[in-house]
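What you see is the complex with one protein chain gone and the rest in place.
We just call them A, B, C, D and E in the order they show up, numbering each chain from 1.
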Amino acid sequence: MPRPLHEPVDAALIPRFAGHSTFMRLPAVASAEGLDVAILGIPWDGGTTNRAGARHGPREVRNQSSLMRRVHHVTGIAPYERLAVADIGDLVVQPIDLMAALRQIEDGIAQVCAKGALPLSVGGDHLTTLPVLRAIHKADPGHGPLGLVQFDAHSDTNDSYFGDNPYTHGTPFRRAIEEGILDPRRMVQIGIRGSVYAADEHQWARDQGVRIIHIEEFARRGPDDVMAEVRALMGDAPAYVTFDIDGIDPSMAPGTGTPEIGGFTTREAQAMLRGLAGLNIVGADVVEVSPPFDIGGITALTGATVLFELLCVLAAGRAGQG
Amino acid sequence: MPRPLHEPVDAALIPRFAGHSTFMRLPAVASAEGLDVAILGIPWDGGTTNRAGARHGPREVRNQSSLMRRVHHVTGIAPYERLAVADIGDLVVQPIDLMAALRQIEDGIAQVCAKGALPLSVGGDHLTTLPVLRAIHKADPGHGPLGLVQFDAHSDTNDSYFGDNPYTHGTPFRRAIEEGILDPRRMVQIGIRGSVYAADEHQWARDQGVRIIHIEEFARRGPDDVMAEVRALMGDAPAYVTFDIDGIDPSMAPGTGTPEIGGFTTREAQAMLRGLAGLNIVGADVVEVSPPFDIGGITALTGATVLFELLCVLAAGRAGQG
Amino acid sequence: MPRPLHEPVDAALIPRFAGHSTFMRLPAVASAEGLDVAILGIPWDGGTTNRAGARHGPREVRNQSSLMRRVHHVTGIAPYERLAVADIGDLVVQPIDLMAALRQIEDGIAQVCAKGALPLSVGGDHLTTLPVLRAIHKADPGHGPLGLVQFDAHSDTNDSYFGDNPYTHGTPFRRAIEEGILDPRRMVQIGIRGSVYAADEHQWARDQGVRIIHIEEFARRGPDDVMAEVRALMGDAPAYVTFDIDGIDPSMAPGTGTPEIGGFTTREAQAMLRGLAGLNIVGADVVEVSPPFDIGGITALTGATVLFELLCVLAAGRAGQG
Amino acid sequence: MPRPLHEPVDAALIPRFAGHSTFMRLPAVASAEGLDVAILGIPWDGGTTNRAGARHGPREVRNQSSLMRRVHHVTGIAPYERLAVADIGDLVVQPIDLMAALRQIEDGIAQVCAKGALPLSVGGDHLTTLPVLRAIHKADPGHGPLGLVQFDAHSDTNDSYFGDNPYTHGTPFRRAIEEGILDPRRMVQIGIRGSVYAADEHQWARDQGVRIIHIEEFARRGPDDVMAEVRALMGDAPAYVTFDIDGIDPSMAPGTGTPEIGGFTTREAQAMLRGLAGLNIVGADVVEVSPPFDIGGITALTGATVLFELLCVLAAGRAGQG
Amino acid sequence: MPRPLHEPVDAALIPRFAGHSTFMRLPAVASAEGLDVAILGIPWDGGTTNRAGARHGPREVRNQSSLMRRVHHVTGIAPYERLAVADIGDLVVQPIDLMAALRQIEDGIAQVCAKGALPLSVGGDHLTTLPVLRAIHKADPGHGPLGLVQFDAHSDTNDSYFGDNPYTHGTPFRRAIEEGILDPRRMVQIGIRGSVYAADEHQWARDQGVRIIHIEEFARRGPDDVMAEVRALMGDAPAYVTFDIDGIDPSMAPGTGTPEIGGFTTREAQAMLRGLAGLNIVGADVVEVSPPFDIGGITALTGATVLFELLCVLAAGRAGQG
Partner (left out) sequence: MPRPLHEPVDAALIPRFAGHSTFMRLPAVASAEGLDVAILGIPWDGGTTNRAGARHGPREVRNQSSLMRRVHHVTGIAPYERLAVADIGDLVVQPIDLMAALRQIEDGIAQVCAKGALPLSVGGDHLTTLPVLRAIHKADPGHGPLGLVQFDAHSDTNDSYFGDNPYTHGTPFRRAIEEGILDPRRMVQIGIRGSVYAADEHQWARDQGVRIIHIEEFARRGPDDVMAEVRALMGDAPAYVTFDIDGIDPSMAPGTGTPEIGGFTTREAQAMLRGLAGLNIVGADVVEVSPPFDIGGITALTGATVLFELLCVLAAGRAGQG
C-alpha cells in the first residue's frame, strides 16, 4: 500500500519567507512513521578540531531550503510524487559529553530505521556520520559492510587527535572501517586536497583499499568519468552517501570549519550527484555547514541544493524499484 | 474551564539551536483555537517607503526568541503558567498587491479574534498595524475607539506619500483615526525624533489630541514618569500596544528601514514595557525588524525580548483579572 | 553632425573614491538630449516575490562602476570615443503602487527614446524590463516584435503568482510575448537552471518558440558555440539584451533575490557578452542586483562590469554602422 | 540681496534610495559661488597612523544623508529656508604625497572662502582639519587666532610619530597652535579618553591653555553644564567646530580608525551640538568616518546626522544675525 | 629584588598593525618565570550550551589589544612600570574531551602560580574559570575559600544541563562553592538579568549567601554605590575577579554566546572596574568573547580594554603593597 505523500508549500502561493521553516517547506512531523525518506537535522559539532559552528547547520539549511522548488530541472524527477518525505525535526543531542552524544545520535537514527524510513540527515560535523552508519548497519546487518561515496576535501581516516582522542571529525571513517560497518574496498573519497600532516597520512586508508580521488585527478577526468568509476565500485550493494560541504570550493561554501581552496565548483558537484542515480543508497547526509562562518547564507543554500539533489537521486532509485 | 497551557522547549534539556524554530520555542499550532494569546508573524513590508526587508522579520525573531526562557527575572511572572500561548504561524500575505495584502492581514487577524484569542504579532512594516487594528475593532465594536501606546521614532500620522498613496508605513495611525478605530485623545507616541519633512508635520496629529513625547522629553523625565502619564491616559479602556523597533537606538536595533540616532536604550525600553502592567490590552505587536539590514541578529534579539516583555505584561493583566 | 562626447573622470588624476558617484564616473546630465546611449537607474523592486532589495541596485552599481576604466582590454574598443554617453540619473518610480510604477517606468523610457537615445538601464527587479520593452516598442513600432537575448537563471515566463497577480518578476516575458512586443521565435534564454515548480513550467514558453538553453547545455557547448547560435537567431533585426545578474553563480553574484547555484562564471559571462557584437541592439539592461544581500560589493562590481561590456558592444555596433 | 536657496529632494516624492547621492540630497553644484554654506568632502586619510579608510567617508556620509529631512525636530530650524546650501563635491586630493595633499586641501578650502561661503566639510582623517584651518585663517587674518570646539576621544596634540613625522592625524592641533592659527586658551576638547602613551602626554596642550574635558568629567556634569562652559570660553569671537566621530562610542560609531570604548552616546552628542547655537562659527567638519570598518552604515548615518545638526546650528546663527 | 620589567611595543614608533600579535603588544615569553602578572589565553569553549566560539577569544583579544597604550588616562597608573607583565601564550587545551580539558587548564594555571605570578587570563567560556579557581586555591590553600567579584548577565550557579552534565558554562560557581573554593558569603554577581528557567533559579545561590545585584538594582544605584558594597564585602581577604563579557550590553559586546539586552554600558563597566582598586586580587579573567559572533571586532576591543583596566587595578594594588 503506498504511503501518503507530502507536498511542500508552494512558493507561488505562499512567499518563501513566510511560515515555519522546515526542510524543503515540507510538513514537520513527529516521527518517521509512514515515510520513505525522513529528513532530519543533527545539530552537533562536538567532534570539531578547529572552528565549531556546524551545530547551527540544520537551522540555516532549513531556512535556505525555502528556495527549493518541486521538480528537478534536468532529470524531471518530482521527488514528492514518488516518495513520502517529511521533516522529522532535529535529533536531541546534548553538546557537552561526546560519548553520550554519539549514543543519542545512534539511537535517534535507529528509530528512523525502525520505521522503515531512509535517513537523509543534515549535520553537524562529520563525526555525526559515524553513529548514523552504526544505526543503519545495526538496523539491517544482513546487508554486510556498506559502501561509501564521500565528497570531501579530507579523508577523515586519521587515527586520533590531541593525544588519544579516537573520536573527532577527522577520524569517523577509520572507526567505521575498524568496526566492520564500512567495506573499505567499496569506499571512494572524491575531492581530497590540501596540505597534509604527514606524507603517509592516507596510507592506512589506501592499505585497506579505500579509493582516494584527489581534486587534481578529478579536475583531469571530469565528473562523468569519475562517477562511472564510482558506480562500478558500488555496484548494486548498499551504499551510503556523505557530502562534506568542504568538498566544494570555499568561495562557494565558505561556511565550514576547515576550508581548503581549489575545490569542486557547485556545477561539478551537481554533475556528480546526478551521477549517483541507480545506486542502492541506504542513507545520505550533508555535513559541516557552519553558519557562524557562512557569508550571506551561500553555504547553507549550497547545502540545501545538495540535499535536494540527493533527494532526487533517492527518488530516481525508488522509481527504478517501483 | 481553563484552557490547556503550552510549555516552551526547555533549553536546559534541548539546546537552543536544535529543533524547529518557533516563537519562544512554543508549539506550532494550526489556529488560535483554545489560546489566550496567539503569537503570529505578518511577513509583509509593502508599505515601506525606503528600505524593505521587514517581510523577513518573523523568521528571524523566531530564531532569536530561542534565547528566551520562561520566567521574567524582575516581575517573576511565568507567562506560560497563566496563559495558553502558542505560535500559530505566519499570516498568508502576498507581496505584490498592497490593497489585497491589507485585506489578507485583516482577515487573518479576524480569525484569531473569532477564536477569542488576543493577537500578539510580529511584523512586517508598520502599515501592518492598520489592518490588525481594523480586525480587532470589528471583532468587538462595543468597546469603541481604542487607545494606543506607540513606541516609535516616527509618528506615522502623515497623510500620503509619492503623490497620493494613502497607505504606507508612514500613515497608518492617521488612517486609523479617520476610520474611527483609534481614539486620538487616548493615543500616546513615545520616542519621536529625527528631522521632519515640515515644521507642522505633527500638527494634524496634535490637533486630534494625540500626545507626542519626543525622545528629549523622555530623556528628561525618565521611564517611570512617562509611563505614569501613559497609564493615566489609557485608564481601564481597551488599548493596543505597538512597538516599532526603530524607537530603540540604531546601535541596539540597526536592522530597521528608517533608523534615527539618539533613541531609547533597551534598558529604557524594558522599563517602559514593564510599566504597561495593568492596562487593558487588546492586542500588541513588534514591527519593523528588518533582517537584511540587521547585524549579527541583534535587532531580532531585541525584538524577541520585547515580545517576551509584552507577553509578561499580558500575563500580568490576566492574573489581575483571574 | 556628431554629438558631443563625454569623458569619465580619469582615476589616474582623481582617485576612484572621490567625487559624486555616477555610472562609469560619467557626467550626470538632466536628460537624454544629445546622447547616443543614456545610462539610467530604475530603483524599483515591487515585482519581487521573495527577497526585495534591487531598488538599491542603481546606487551601488554606480559606486562600483568607479572601478571601470575607459578602454576594453580585449577588443580595444574605447566606447566614449565612439558614443555620446552620460548618466541621466534614476527614473522616478514610487515603491507603493505596482501599476503606477509600471507606468512611471514606461514614461521615463519613452522620454529617453524620444530623444533618440538608446536606453541602457540598471534595475531594479526583472519586472522593470517589461515597461522598458513597452516604451521601446512604442517608440518605433515599425520594427515589429523585438528579439531578446536573456542571460538568466530563470525563464520568467510564468503566468501569475499568489493567486492572480499577472505582474511579478517571474512573469515579464510572458506578458511581453502576449502583448506582441517580443517575437518568441527570436528569444533565447541562457543559463536557466534550478528546481522548477512543475515539470511543464517552461512548456508555454517553448510552445511559443522560445529557445531555452539550460546551464548544462551551456557548460557542454561553451560560450562561443552558444553565441553563434544566438547571433544566428537574432540576425539583423532589432533585439534587446537583458542580463539578470542571477544568471551568474551566487559565489560571484550573491547579492540577488533568487540565487541558484551552478551558474555562469564571470569569465563565461564576459565571453558571451563579447559575442553580442554585431547585433542590432535597441536597448539593454542589468537587473536584480540587490545590495542588501550583497557581500563586499562583489555583485555590484560584477553588474558594473557587465554594464561596461554592454556599452562596448553597443559601441562596437555603432562603429560598424558609422 | 539674498542668495538663492536650494531645496533637498523631498523623500515623500522621490524615494530616498533613488537619484544621485549628494549631501542631504541637495543639488550638486560646481563651486561655492552664491552659497552661504558649502558642504564638501575631503576624501583623504594619508595622516592615519593605524587603520586607513576615512578616504571613503564622504561617499558613505552622502549615501546615509539621504535619510535626513528638512526641519530640525527640536529647534524647528529649517536650514534650507535660511541659508543657501549645496554640495560642491569633493576636493581633489591625491593619496600618495602627504605634503602635496595638505596643499591641495588648503587650496580647495581657500576657494570656498574666496566665494564668501562657510566650509562645512566631511573627512577624511583628522589631519585634514589642519589645512582647512590654515585656509580659513588666511582668508580673513583679521579675526586673529580661532577658537576651537573639538568633540573627540583623542587630543590630537602630539608632537610627532614614527620618528619625526610632524603631520599625522594625532598632531594637527599642536601644529595649528604653533602656527598661530588656533588660540589655545579658546580651545576645548570634549570626550577625551583611552589609555595614553605617557603620563604627561597632554601636558603640552594644557600648558598652552587648552581645556581638556575627559569623558569622565563629561559624564559627571552632563551636556548642558559642559556646553555652558564651552559657550563662555568661545564668547563672540570666531570659532571652528570639529567633530571626530570617534568621540562617540564605538557601538554607535564603529567605523573609525582608532575606537575607544566608553564614549558619548549619540543622544549626548546631539544635546551638545544643539548647545553650540549662538557661537560665531567660521567653519565646521565631521571627520574620521571610515566606511571599511563601519557596520551597516551606522557610523555614516551618525556622521550625516551630526552634519545636519551642525547645519542647523549654522542656520540658527544666521537667523540671529539676520 | 625587583623583577625585570617588560615594555609593550610603542605604537608611536611601530604601527599598531605591525608585528606579532600579543596581549598589549607585550613580549611573548615561554613561562611565567620572573613575572608578577602572567597574561594568558585559554582557548576552550567545551562548556558552552548554545553558541560556541569563545575558543577563538584569545587570538582576537590579542589583536584588538594592539589599540591599548601604556598609561591609564584617569588614574595615571602606568602598569608596566610597576609590574613585570608578559604574554605567556595560550594554555594547551584540547577541544574534544571535557574532563581532560578541565585538567589541562588546572595544570596550566598551577604552573603559573608555582612561579609566583598572578594569572590574568582571557577565555574561553565561563567554565574555564572553574579550573583556574581550583589551581589558585590549591596553590595557596592557606588563604581559605576565595571571594569572587563577578560581572555577568548570568549567575552561572545552575546545577546541571542536558540531563546530568555537571560541568557547563552555566554551572562553574555552584561547583566552586560545593568544592569549598569560593566563599559564597563573599561572592557578588553584578548585572544579572534576562529571563530565567524557573522562578527559584537563583535560590540555591542566595541560600548559600551569594549577593546577586540585578541590572535593575545596578541602574538605580550606580557604579559608585555598588562598588562600595563590593569592597565592603570583599574586605582584605583574597578575591578573584571574573568578567563575563556578556555583562556588557550586546550592542557593545555582541560577540558572545548568550547575549541579553539591557546590560552595562562600557562606561559603567569601566567605572566599576576602577572601583576594584585596593582589593586583594589573586587572579582575574575576561571570558566569553566569541569572535565568530563578533561584529567588527568591537567585543574583542571591549575585552581588551577590560583586560587593561584589570591590569591597572592589579598595578594599583601592587603600588599600595610596595
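What we mean here is this: contacts are C-beta pairs under 8 Å (C-beta built on N, C-alpha and C of every residue); 3 or more make two chains touch, one makes a residue touch a chain.
Because the structure is a prediction, the values reported are computed rather than measured.
*Asks:* The complex has one chain that is not drawn here; which of the drawn chains does it touch?
*Replies:* Across all of the complex, the chain we cannot see touches A, C, D, E.
*Asks:* Given the contact definition stated above, which residue among C:141, C:209 or C:296 touches the chain not shown here?
*Replies:* With C:141, C:209 or C:296 as choices, the missing chain is touched by C:296.
*Asks:* Pick out which of D:31, D:75, D:165 or D:280 touches the chain that's been left out of the picture.
*Replies:* Touches the omitted chain: D:165.
*Asks:* So one chain is hidden, and I want to know which residue out of A:259, A:275, A:297 or A:317 touches that hidden chain in the complete assembly.
*Replies:* A:259
*Asks:* Spell out the interface residues on chain C facing the chain that's missing from view.
*Replies:* 10-13, 15-17, 67-74, 76, 78, 249, 251-252, 265-267, 270, 295-296, 298, 301-302, 305, 308
*Asks:* Considering the whole complex rather than only what is displayed, give the residues of chain A touching the chain that is not shown.
*Replies:* Touching the missing chain: residues 49-51, 158, 161-163, 170, 192-199, 201, 214-216, 219, 249-251, 254-255, 258-263, 293-295.
*Asks:* Please give every residue of chain D in contact with the chain that is not shown.
*Replies:* Residues of chain D in contact with the hidden chain: 45-49, 51-53, 55-56, 94-98, 100, 161-163, 165, 167-168, 292-293.
Keep in mind that, in the parts below, only the chains that are shown with their structure count from here on.
*Asks:* What's the overlap between the neighbours of chain A and those of chain D?
*Replies:* Looking at chain D and chain A together, the chains touching each of them are B, C, E.
*Asks:* Tally the contacting C-beta pairs at the A-B interface and at the D-E interface, and name the larger one.
*Replies:* Ranking A-B and D-E by C-beta contacts puts D-E first.
*Asks:* Using mean CA coordinates as chain centres, what's the chain C-chain D distance in Å?
*Replies:* The separation of the two C-alpha centroids amounts to 41 Å.
*Asks:* What residues in chain C touch two or more of the other chains?
*Replies:* If we look for residues of chain C contacting two or more partner chains, we find 49, 51, 55-56, 94-95, 161-163, 293.
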